[in-house]
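Quick one: this structure, given as structure tokens, is what I'll be asking you about.
All protein chains of the complex are present and in place, except for one that has been dropped.
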Amino acid sequence: MDSFSNESCNIPDVAAKAVLQPSSLPKDCEAYVEGIHYDHDISIEELLAIYKNFGFQATHLGQAAEMIDRMLKYRLIDDPVSEDDIGSKYEDPEVRKSTKCTIWLAFTSNMISCGLRDAFVYLAKHKLIDVVVTSGGGVEEDLIKCMGKTYIGRFNMDGATMRESGLNRIGNLFIPNDNYCDFETWLQPRLDEMHRQQTEDGVSWTPSTFIDFLGKEINDETSFCYWCHKNQIPVFCPGITDGSIGDNLYFHTYSKSSPTTLKIDVVRDIRRVNDIAVHSKKSGIIILGGGLAKHHVCNANLMRNGADFAVYISTAQEFDGSDSGANPDEAVSWGKIKAYTNPVKVHADASLVFPLLVAGVFRKYENTRL
Amino acid sequence: MDSFSNESCNIPDVAAKAVLQPSSLPKDCEAYVEGIHYDHDISIEELLAIYKNFGFQATHLGQAAEMIDRMLKYRLIDDPVSEDDIGSKYEDPEVRKSTKCTIWLAFTSNMISCGLRDAFVYLAKHKLIDVVVTSGGGVEEDLIKCMGKTYIGRFNMDGATMRESGLNRIGNLFIPNDNYCDFETWLQPRLDEMHRQQTEDGVSWTPSTFIDFLGKEINDETSFCYWCHKNQIPVFCPGITDGSIGDNLYFHTYSKSSPTTLKIDVVRDIRRVNDIAVHSKKSGIIILGGGLAKHHVCNANLMRNGADFAVYISTAQEFDGSDSGANPDEAVSWGKIKAYTNPVKVHADASLVFPLLVAGVFRKYENTRL
Amino acid sequence: MDSFSNESCNIPDVAAKAVLQPSSLPKDCEAYVEGIHYDHDISIEELLAIYKNFGFQATHLGQAAEMIDRMLKYRLIDDPVSEDDIGSKYEDPEVRKSTKCTIWLAFTSNMISCGLRDAFVYLAKHKLIDVVVTSGGGVEEDLIKCMGKTYIGRFNMDGATMRESGLNRIGNLFIPNDNYCDFETWLQPRLDEMHRQQTEDGVSWTPSTFIDFLGKEINDETSFCYWCHKNQIPVFCPGITDGSIGDNLYFHTYSKSSPTTLKIDVVRDIRRVNDIAVHSKKSGIIILGGGLAKHHVCNANLMRNGADFAVYISTAQEFDGSDSGANPDEAVSWGKIKAYTNPVKVHADASLVFPLLVAGVFRKYENTRL
Partner (left out) sequence: MDSFSNESCNIPDVAAKAVLQPSSLPKDCEAYVEGIHYDHDISIEELLAIYKNFGFQATHLGQAAEMIDRMLKYRLIDDPVSEDDIGSKYEDPEVRKSTKCTIWLAFTSNMISCGLRDAFVYLAKHKLIDVVVTSGGGVEEDLIKCMGKTYIGRFNMDGATMRESGLNRIGNLFIPNDNYCDFETWLQPRLDEMHRQQTEDGVSWTPSTFIDFLGKEINDETSFCYWCHKNQIPVFCPGITDGSIGDNLYFHTYSKSSPTTLKIDVVRDIRRVNDIAVHSKKSGIIILGGGLAKHHVCNANLMRNGADFAVYISTAQEFDGSDSGANPDEAVSWGKIKAYTNPVKVHADASLVFPLLVAGVFRKYENTRL
């Protein structure tokens, strides 16, 4: 740097030009920021509509609401008959009128631990979702909630003190270890029964058939697995051994006097989940959080050359190259989401925003069906 | 690692004990996770009440709602007469009944750019806040919105192309540069007038008196600065020169034939803002975002040995030691927030959650006043 | 707020007392911030030592370096003989001198995609780690890198354009789809062979035995799986079907004329991984990233009532209650990390900091062994 002149007596030309550069709006530019006039009671449905033109993540949430609404209302009749449809039942307008979009829901274990479990129960009970992918904890915590409560704590509770009291922390929640002991008591005889079926009836278990069995056995209307079982919504979980269910499977390998142990095969499940994608006439994915659940839904949709609708809700960022943080456009490059679908990512803790979507979109749709 | 034994025929003792450790709940442990039964229309107010026991950031939002409700309803009569009060007007029960909590609002520039501006207008119009701290852009963007629209775009719009068209991006919003040219046209004669008052009337300007003057001049009911002027809510902004107002002040230093330039003194404002804190009988702070606005509100409250109520809404994290990301407990260590006040930080983009608080807490309180 | 007095002529007492409160240092407070004097060439080893007293995440990285150094140098002889040791070979001082800490490495798929793969190769080749847990992509991308290159791109490359060109994006990297086609060509006959062994030899595959087989078959010194096979380091991967390997398993279920398909059982692997934990005399965990890999290492260490050393490197935050973002103290509450071990979390993209730990800690230790 040479010198700091303070001598000039005219506005520097470069500055004036740079600051006062004229502008030309793009022609298709119609949406502008609008706020809320807090002069009447605002319903959640209204809020989501306003959010579309609110800016930042409110805009993304408004777009997510619109996209889920489109997933729910879609019928095959909305699309022209494709080459593949010709000669199949999908030429029949009546079939087209009743053929819906396959809706996938992915979520991580912590979501079942918090109040979102009831949102998922609502979706499964009312058949508003078709396929689920979650982590091992997503199954275990649902079942354990039938046996005991999850308590409200704080993020900064002391771990050593909690361990002494047998309290397991999940964020600002905690669960008494007794709940896990009760789960062990409940689960071990079911594993015996599964082992019996494997040995005597030749049953070959997979994570999804195992979860369906657990959903049947729990027989509790507060349970998400129960409703998925009842409504034949498959729940996929390649990581089924990772968590308390795995602990129980581990113990079970010791407890058997039989020379064989229970087996859970993951190959049949990859066949099953991918076939669902392939045979879906339309596919919409709703992914809460990251990790295996997120990737597995996207990967299955690659088998059909991409999902048609996509909503992510996540706190993870893309800068570290993780799949968890990847924006939907990364999935577009892989063929996991179709190009030009305008997929949406809402950067938020799902606990804050997913209830708004259930109350303002899913429930509204469900009410129109009644 | 020595060997991987697969030979044992009993569950390892250490594993069984570790997994099945018994638990004892703390005595004061009453709140447990509850979800939402989506069987009726849920109002925003009801949602916030449920969120308190929902887990994760939903819990924090529920706690924030409760804390803002307490700020609004507080009257000095709720507290016993203190030593300091004795001999002052604050001994008088009537004075105590009408003495409220001083409510501070801090926000960053982007919040005015998005739809939150109307939320802030609502708060200022109805006198639900008492003091404001913001950045230079927080003032400039409010005024510029009186001159032209802010448009909805996308985060990944190409910067070079936008610059060619004179479109300035703010996240997923953009503003035509013409709006800034219109602002320059509007502002320069006002700076002339300020300079005249400085020269002829001996007026000594500070950021807060400058902003009050602009609020009067804009004379537009959609403007936040207008309502702050009208309702005598001081707006502090130490960084007033940082942004478009600064560009205009820069140009103004060239345009004057006078040997003197406009001066804006920041010392009188630090006296003013700290005095407000010192003379507040109770103090509640609501801080959206980080940076100077956040720190300035906290620092002023140090002057009274800490705020009595505190709510942060922020996306910044504490791990880098920045003040922007600091949790409220860091401010407790400095005496900026009183110990044992249970301050709340909601980890979220304010665009997603602050409208819920305005609709579900501020508006509800305002309605009870009418 | 009552009034803004500007009249006082003395410093408000409350302000002076609040600002000028005296302080007393804790007695054990010895470490203070020190920077670097850039007056000589600083080695990475020296940098890590200085970082311990540098503040913020530099301090955490310095602590991580120290903790990994302790993991590597630990021998059982450093601890007194425990009750459990009495009567076992672990009473023998010679056995105690040669019994090391079991070191666990967890990482996510993206880490293999970036330059960290060579760091992991170094660790496996030199037997500096004992057990690995990764995601399906962590295996697949290692093998695919033997077949073609991963290119440097940008985060904002257009997904639709990339899909047209068959380029798959991973953060700011991309991989030609041809590499995946080559992988399919390579893998399918290996799956045939596995199926043959299953059918003819009665082999029961698990993810870890499958990965070991692939490591043997790839027979390439640039491969991490190769070195894990060669040095008998088990690689666990419950989510083995999630990714390109799963795509191939899916295709393979169709290609077989046989009535049976390949099976991969996950129960035997949970037995195997937990047994490793139980039989480790000391356990140290190094976890890069989150998701299943992170949780699985922690969960296995619950079986031994907690790891003795723990280092996390992650960009995920705790506020959403996810296991990915959980701080080590959450794992302490579960008994997955022992209390009072001072576990460390470095908040950083592992690509930035893990090479410093390999160059400055692992390599230094390895050099002293030679």
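So that you can tell them apart, the chains are marked A, B and C in the order they are listed, and the count of residues begins at 1 in each.
Definition applied: a residue touches a chain if its C-beta (ideal position, glycine included) is under 8 Å from a C-beta of that chain, and two chains touch if they have at least 3 such contacts.
Keep in mind that this is a model prediction, so the values were computed, not measured.
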Neighbouring displayed chains - absent chain, whole complex: A, B, C
Listed residues B:66, B:269, B:308 or B:366, member touching the removed chain: B:269
Option touching the unshown chain, where C:122, C:213 or C:236 are the choices: C:122
Touching the absent chain when the full complex is considered, from B:12, B:148, B:234 or B:290: B:290
Residue in contact with the excluded chain [from A:52, A:281 or A:295]: A:281
Residue among B:33, B:101, B:331 or B:357 touching the omitted chain: B:331
Residues in chain C touching the chain absent from view: 8-12, 15-16, 19-26, 29, 31-38, 41-44, 47, 50-61, 110, 113-119, 121-122, 149-152, 156, 165-167, 171-173, 176-178, 180-181, 184, 247, 250-251, 254-255, 329, 347-349, 351-353, 355-356, 358-359, 362-363
Residues of chain A (touch criterion as defined above) contacting the omitted chain: 1-6, 8, 12, 14-15, 17-19, 21, 55-57, 99-103, 130-131, 156, 234, 271-272, 274-276, 278-281, 302-306, 317, 319-321, 335, 347
Touching residues (missing chain, whole complex) on chain B: 108-110, 113-114, 135, 137, 155, 157-160, 162-163, 167-174, 204, 207, 238-243, 246-247, 249-250, 253, 261-271, 274, 289-292, 295-296, 299, 302-303, 315-326, 328-335, 337, 339-340, 349-351
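Simple rule for what comes next: only the chains that are shown with their structure count from here on.
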Topology of the chain contact graph, where touching chains are joined (line, ring, star, complete, other): complete
Central chain of the complex, centres being mean CA coordinates: A
Whole-Å gap between the CA centroids of chain A and chain B: 32
Centre-to-centre distance between chain C and chain B (centres being mean Cα positions), rounded to whole Å: 39
Centre distance in Å when chain A and chain C are each reduced to the mean of their C-alpha atoms: 25
Residues of chain A whose C-beta touches two or more other chains: 110, 113-114, 167, 171-173, 247, 250, 329, 349, 351
